[in-house]
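All remarks here apply to the structure that follows.
With one protein chain removed, the remaining protein chains of the complex are shown where they sit.
Note that the chains take the letters A, B, C, D and E in the order they are written out, and that residue 1 is the start of every chain.
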Amino acid sequence: MELVYSVCVGFMSACGIFLMLRGHTFTLVIGLTLLSYSVNLFLFASGGLTIGSPAVLNGSENYADPLPQALVLTAIVIGFAMTAFAVILAMRGRADLGNDHVDGDDPVDPLAREDKA
Amino acid sequence: MSKKSKFVWFPTPYHSLLLWLVWQILHEFSRGHMVLGAVFAIVIPWIVAPLSEKEPVAKNPLKVLLYLLRLVQDIIVSNFEVAKRVLQSNRHLKPAFIAVPITISEPLPLTIFTSSVSLTPGTCSVELSDDKQWLYVHVLHLEDEQKLIAQIKQRYEAPIKEIFQC
Amino acid sequence: MTNILEIVVSFLLVLGAIIMLIGSIGLAKLPDYFTRLHAPTKASTLGVGCILIASMVYFSFDLGRLNLKEFLITMFLFITAPIAAHMLAKAGLQYKVKLKEDTYNKDLSAKAYLHKAPDED
Amino acid sequence: MSLLDHLVIFPILLPFFAGVILLFPSISSALNKQRVFTIATSVLMVIAAAMLLIKVQSTGIQVYALGNWSAPFGIVLVADAFSALMIALSAILGLAVILYASAGEDKNGAFFHPLIMFQLMGINGAFLTGDAFNLFVFFEVLLIASYSLMIHGGGKQRVQANIHYVFLNLIGSSLFLFALGTLYGTLGTLNFADMADKIPHLSNNELMITKSGALLLLAVFGLKAAMLPLHFWLPKAYANTSAPVAALFAIMTKVGIYSIWRVHGVMFGNQAGELANIALPWLWPIALATIAIGAISVLASQSLRVLCSNLVIVSVGTLLVTITLNSVQASTAGIYYLVHSTIACAAMFLLAGLIQQQRGKAEDRFVTARAMPQSAKLGFVFALLAIALIGMPPLSGFVGKALILQSVTDTKQMAWIWSLILGAGLISLIALSRAGTSLFWRTSGENTTALQGSPIQYLAIGILVALLPLMVIFGGSISDYAQLAAEQLNAGLSLQQLNEVAK
Amino acid sequence: MHYFWVPFLPMLGIIIPLLTNKFNRSTCALATALLPALALGLILFDLPAVLDGQAFTQSIEWIPLLGLNLSFRLDGLSVLFSLLILGIGLLVILYARYYLSEKDHMGRFYCYLIMFMTAMLGIVMSNNMLQLWFYWELTSISSFLLISFWSHSSDARKGARMALTITGAGGLALLAGIVLLGEVVGSYQLNVVLNSAELVQQHPYYLAILSLFLLGAFTKSAQFPFHFWLPHAMAAPTPVSAYLHSATMVKAGIFLLARFYPVLAGTEVWFVVVSLTGLFTLLLGAYTALFKHDLKGLLAYSTISHLGLIVLLLGLNTELAAIAAVFHIINHAIFKASLFMAAGIIDHESGSRDMRKLNGLWKYMPITATLAMVASASMAGVPLLNGFLSKEMFFTETLDQSILGSLSWLIPVLATIGGAFAVAYSLRFIHDVFFNGEPKGLTKTPHEPPRYMRVPVEILVALCLVVGIFPAYTVGPLLDSASLAVLNHPLPEFSLAIWHGFNIPLLMSGLAIAGGLAIYLNRKPLFRFEGLFPAIDAKIKFEGAIQACVRWAQKVNQTLESGSLQRYAFWLCFFALALIAPPLLDLDTTRGSQAEYPLNGAVAIAAVLLVAGSLATVIWSHYRLIALLMLSLVGLVVSITFAYFSAPDLALTQLSVEIVTVILLLLALYFFPQHTPTSKSRPSHFVRDLAVASLIGCIIGSICFALMTSPLDSISEFFIANAKTGGGGTNVVNVILVDFRGFDTFGEITVLGIAALGIYKLIARMRLSMRTKDHDGRLWATDKYPVLLSVISQSLLPLFLLISAYIFMRGHNLPGGGFIAGLITSIALIQQYLAHGVDWMTKRVSVSYHYFIAIGLVTAAITGLGSWAFGQPFLTSWFDYFSLPWIGKFELTSALVFDLGVYLTVIGATLLILANLGKLTTKERLTVGVR
Partner (left out) sequence: MLSYATLFASGLICIALALNAWRLIVGPTTPDRIIAVDTMYINSIALIILLGLYQGTTSYYESALLIALLGFVSTAAFCKYLLRGDIIE
């Protein structure tokens, strides 16, 4: 199970990072979201995996490590705030720069053409 | 907004009751939750009051219950029919569009009506005409158009009109 | 937990799962968009309803008190599924998805798309 | 507990409450009220910072256990001489920036004042926190505030630069979390002191993984600090934002430096057993290359703000050198230099704002333009700042530079460091003298339509500029304080000591 | 002692000219002169003691850590220089009063001048090397200001920059040298350093120290090959030249050599480097001076030449040579200052400095001409004038050395040749300006200057004569004490007589004068010969070199900072990879000792879905809507994963965050191209990115695996043990969030709030074009708000709110909490926006969402602050159990209020973002209905 889990985490990080290395803001945002999913899974797993015993006290002996969970919760919220900002920034870039390339100079922008037509 | 001008304790008593029931469903039964549920049942309608359009109210709860039972029965029965169709070859399928003339125009009854049509497998409400006189329905397997239209009107439209008296 | 109860719950579970599977099979194999729309939005609703009821029954006995929580989900699904289907159907019209060749009254889809009465131009 | 016992958390709570109060209706709609309120808060912050500084100096390290949970279970704030100094620095910078912006820069967009407050809260939190994950949280606070502040005023270039800045930092934040996960996964704790205690006792496999995590943190902090090759975002970002924001940003790279110092200089420093000084082999070449490339970029700069941004990079390289030297003497030099360079760069950014404002279309580019109406005043301040930034007497730059030179004792390192630091000084001299002569003397006619700087803006710059000679005049006590900070820093803090102090 | 105040007096005086500038010019000059005069008085007060051979030092600690002390010394050398600096400085102040025109800002000029004077005094009086350097750099700065005083002239700016660059570079070298020397000696105090010759000269750093010091000295004193800046510094007003290039600035380098003579000199390296540099500079300067048509140019090269002479003397390593050097320092300062002033008078009263235009001025300004002629004669080394005396000593010393071995005879020969050129250019100065026919093309008729403008020149020329005739009675004691300071031990016997009988030095003098005459008479062929070589303008060369450096730097900079985010991001990832990969290569195995869970089908399916979803997101990233769908699938699977691995809170949070994110992305996507253009990316970049991403993925996966499979001894036990007793809740995760680590949550909601504010800023005044058709060219559907959706959304709202209340209330003890509840409420409201539109909602919801944020944040913070009232730190939680008659026992906790703050902040932030984003686009668009 752990092996499969880590393969998934690794794979998702790779996908996320690959997308973050692309040239258009929207793709970057998608990549960022994917990357933060994998980050969260990673952080979550740093305390080890536990099945069937959430850290809700009910008299049992064994609980999942609650600390990484709390950390991931914080990370999710912060990640959400950041993603939201990034999305709107991307829009702002699109509005101000006329295209959605990260460097603000994209010769091929189908929407721009569409608007003209 | 005239709604704001006058304070009403229970703007929507049925909603309040429903909310209180839901709260009880969600919690283990206790006196504390009865009180807490009541608080929410009162407060939430206040909060949503500005966001609610006035809707017609069902006059006869018994009829509502009967209607729901019939609906559940239809859902179950026709589900098996659909299952059969799905598992059969696609070639025997005779999908169709039909236009059902309707006389309900109030939003809530209309919604309940179209939802009923959609829920019963085999038919799916697709679109309303702008004048709200026609409901377009997609049928998975059409045997007899007129019969289906009549069935829809009789089994769903009529009781709903009765319930809401519109 | 009594045996009969176990049987009932198991039956409901398997039944629900089968209905859901059929729904998904329908989604996978039915010929055009509108036919595919039928299967999951309804079959699945009933299927998941069965499973939820099974769970409801099971936990009612397991916990030793009436447990209707799952009913809430069922209710919710039954309220929302037709609307979701309606929205999806609208989207299908908007996209002018390809209909099965022998669909009866094909041209009604064009009327529906324009929100017109069937006899209107 | 009296109110003074909570002093440690004041630098975080003061700006927080100020920021929040600024959002409430009666004040959020009146800019003048906002100005008065934030200026008053900044003054309070300066006072609080000064009190903290004095308290730390007189009674030693202060620890504040949030929620009354002792370390390592709860989050603690640790105010030692170094962090108190940084808090004071940020308070002063904040005051100057707010004064400057209150002259009108703040009305070019919404929420300027609350954002500045939140930015300060983030910076102060990052300086004070004794917990790794809490550091992440405060990093994010300061980052999100900086993202928002950077686009204050709008404009294409700003948005463009912001896109680069934001996305790079978003990758950085993800890496930060990977690193934290790794460190928690091996050390099982998040408190810096506790982590430092546990690092020497790791088993073999854990060692390597911890090393990976620690080095990943270097990349994260390095990005914030703008060290090579992660510095690319800086010139564009700093040069394109509004003057007060750029000035405030002068301390942001220092947050990265500060974290490297604490984590890689101390936590993974001499006492880390097998993992002792793991970052040093990396930091050496990076520090030197950062100075070199920064200096080359200084020479290449075509406008004052870009030049100043590149000077920031040079200062980052210089600070990294002092970290890698790994001695109390070097840390002392570094801490002194850090304060100096932050103030000088911030003041220069503010000045660049005024220059830009008075030169019309030429802005702050080194081209012939019409003369500025307040050329004499601006030129005077420019000269002072240039002297400070080059590292010439009589301003504080030379003390920092000399201290750093003195702290290099190993011959092999000395050749490199001395030539780079002195060479960078020479290049700064060439570049700044060219800049000054072009900006102030290569003129054609008078720009009569230009907006003159308001007294409050000059006051803001004046506060910062005045600190530079003061840092020389009172160089003795300041350097002694820096030495105290360096000693505390290099000694590290074990969990036991931390908890003793907390009592 | 009083001398301690000497460097401070002019320092105080820096602002006086600025303050008095508004009064009349004489007042300003007088006020300016006041403090230097006072300083001079103080020096004179202490003079007798110094002439007795005493040396004084006085120190105050300044920056002990640096070794920098406020420390001054008064010995022969510093007295000598102080007298020159203050004396000539006062004369220059007087002179400048008349020289400067009405247009010039006199206050500013005097301010710079006094600043410079202060700096020079500081240099010569410092007893601490770092302090010396402090003042040394100040001279560079103030000389920059003085040279560029006429800043409107490009020549002045460039000349000043060049001077600053060269001397600045030298200053940096000097700093290095000083710090090295300080390291070696262990002190920066001169009284210690000067007595450590043996230690220093045997230290391996000696060579480095020496070369750094010499770099400092040679750049300042314009020695070859750093001499080129000096002539261009002549762009300064003449009083500045008179001051800087006679007694002060350029003498600072000489002073440095003299000051450190005891500790650095005496070695062979010293001799070879210093003397040869001096000799070469002497010849080069003398030769070039002859061919300058500009009066000040001639004087500038003559200065270079004389500085070379002094340096040569200091390099000769004999005691008498050093004495001669000191003597020549005095003499050169006197005659050169007067010559510059004379040149300034000529320029001022005739409007030109070009010797081709200036002719026959004797007729127009006989007094000035006489003065200039006497000074020139002194420069040429004519007997009865002071220049003669030191030059005689110089010639004597050139004879008395043997270090060049069999080639040692070259030195006196070359010295004589240098002397001949000096005579020649002095002759030219006299003949070409005051005689040689009539002036040509002058803009005004030359005349004598104002009375007091000439006074300084008269005083200096008088000094030339007095010293030249009665050396022993005038400068004798001063020279003795200064030389004592230079040599740092008792002086040898020497005599300051005019007449030493017929000897070789006298012969050399004679030869020099005769040779000079001969050269001057044959100047025409010489000028033609010189004309064969292209004139090199050092300024253009230097500026060109700097420009070339700048261009190179720009090229490097552009290559590195290409402005491509993709490249920067790649570097970041690559750097991270380079950092984290090596340690893992040392790892034997990533598998730890912990037992693994067996894999089951459901997890396998989930894993497949996750991988397929991520892959599909990447592959279809060009089809953005589909990528988004895939992403929401991945999000769903991730939340189920959390649920499966015992993290119900995470699952709930992830679910609700995901849906908000998707809505946000959908909102944004409307304004974006629906497909990413593919043309731009280069295949090599693609492969490069793929490689880095995969490698990082592998490493992350490996670390993840390693962490999961190894046992962890963590602090979590504490949380589980104390959640109920200490935090009052059974959901440990929630207790950590609102209690143990409530500060994180506090920061986290702040982040959320700030993000919302920032987004609000971004949205303000955003101009986006609306698409009239969807991507495939279809017009939009007509009904904005499908009626069925509206009805259902409205009916569901109370239910949503109730569920969020449910989630909120249970949070402390069961999975749930303020954040999730807040998101559910937000989603319910967003659903209303979606179904009814912005206008409908704005009409009904009158509150601004940012107040929600403010109230939320305040609620959380006040809850934290509440604990102060109970003497507890921030965020200390409180909980207790109560019981009411009918209801029974229940728990109240401060954490719930804190969580309420979280709840409100989340609603505020989410809706501030989404509702405002929705507002962007309320214009009507083309739809199917209106085709």
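Things to note:
Definition applied: a residue touches a chain if its C-beta (ideal position, glycine included) is under 8 Å from a C-beta of that chain, and two chains touch if they have at least 3 such contacts.
Only a predicted model underlies this, so the values are computations on that prediction, with no experimental measurement involved.
Listed by label, the shown chains that the missing chain touches in the whole complex are A, C, E. For the chain missing from the display, the contacting residue among E:Ala49, E:Leu414, E:Val455 or E:Val838 is E:Val838, taking the whole complex into account. Listed residues E:Ile346, E:Cys573 or E:Leu636: the one in touch with the omitted chain is E:Leu636. In the full complex, chain A touches the hidden chain at residues 52, 54, 56.
Residues of chain C that touch the chain left out of the display are 6-7, 9-11, 13-14, 16-18, 20-21, 23-25, 27-28, 33, 36-37, 40-41, 44-45, 47-48, 51-52, 54-55, 58-59, 62-63, 67, 69-70, 72-73, 76-77, 80, 83-84, 87-88, 90-92, 94-95, 97. One chain is missing from the display, and on chain E it is touched by residues 601-602, 605, 608-609, 612, 616, 625-626, 629-630, 632-633, 636, 639-640, 643-644, 648, 651-652, 655-656, 658-659, 662-663, 666-667, 669-670, 770-771, 774, 780-781, 784, 786, 789, 800, 803, 807, 814-816, 820, 824, 827, 830-831, 833-835, 837-838, 914-915, 917-918, 921-922.
One rule holds in what follows: only the chains that are shown with their structure count from here on.
Of all chains in the assembly, those touching chain D and also chain E are A.
Located most centrally within the structure is D, per distance between chain CA means and the overall CA mean. Between B-C and A-D, more C-beta contact pairs join the chains of B-C. Note: the chain lying farthest from chain C is E, by mean C-alpha position. One simple way to say how far apart two chains are is to compare their mean CA positions; for chain A and chain E this gives 40 Å.
In chain E, the positions touching at least two other chains are 563, 565, 569, 573, 699-700, 703, 707, 712, 714-716, 719, 740-741, 744, 748, 751, 754-755, 758-759, 762, 782, 788, 792, 795, 799. In chain D, the residues that touch at least two other chains are 133, 137, 140, 144, 147-148, 151, 154, 163-164, 167, 171, 178, 181-182, 184-185, 190.
Contact between chains, using the touch rule, shows up for A-D, A-E, B-C, B-E, C-E, D-E.
Residues of chain D touching chain A in their complex: 133, 137, 140, 144, 147-148, 151, 154-156, 159-160, 162-164, 166-167, 170-171, 173-174, 177-178, 180-182, 184-185, 190.
Residues of chain E that touch chain D in their complex: 61-68, 130, 133-135, 137-138, 140-141, 144-145, 148, 151-152, 154, 157, 160-161, 164-165, 168-169, 171-173, 175-176, 179, 182-183, 546, 549-550, 553-554, 556-558, 560-561, 563, 565, 567-569, 571-573, 575-576, 579-581, 583-584, 586-590, 592, 699-700, 703, 706-707, 710, 712-716, 718-719, 722, 726, 739-744, 747-748, 750-751, 753-755, 757-762, 764-765, 848, 850-851, 853-854, 857-858, 861, 865, 867-868, 871-877.
Chain B contributes residues 22, 25-26, 28-29, 75-76, 79, 82-83, 86-87, 90, 93-99, 111, 114-122, 124-131, 133-134, 136, 138-140, 142, 145 to its touches with chain C in the complex.
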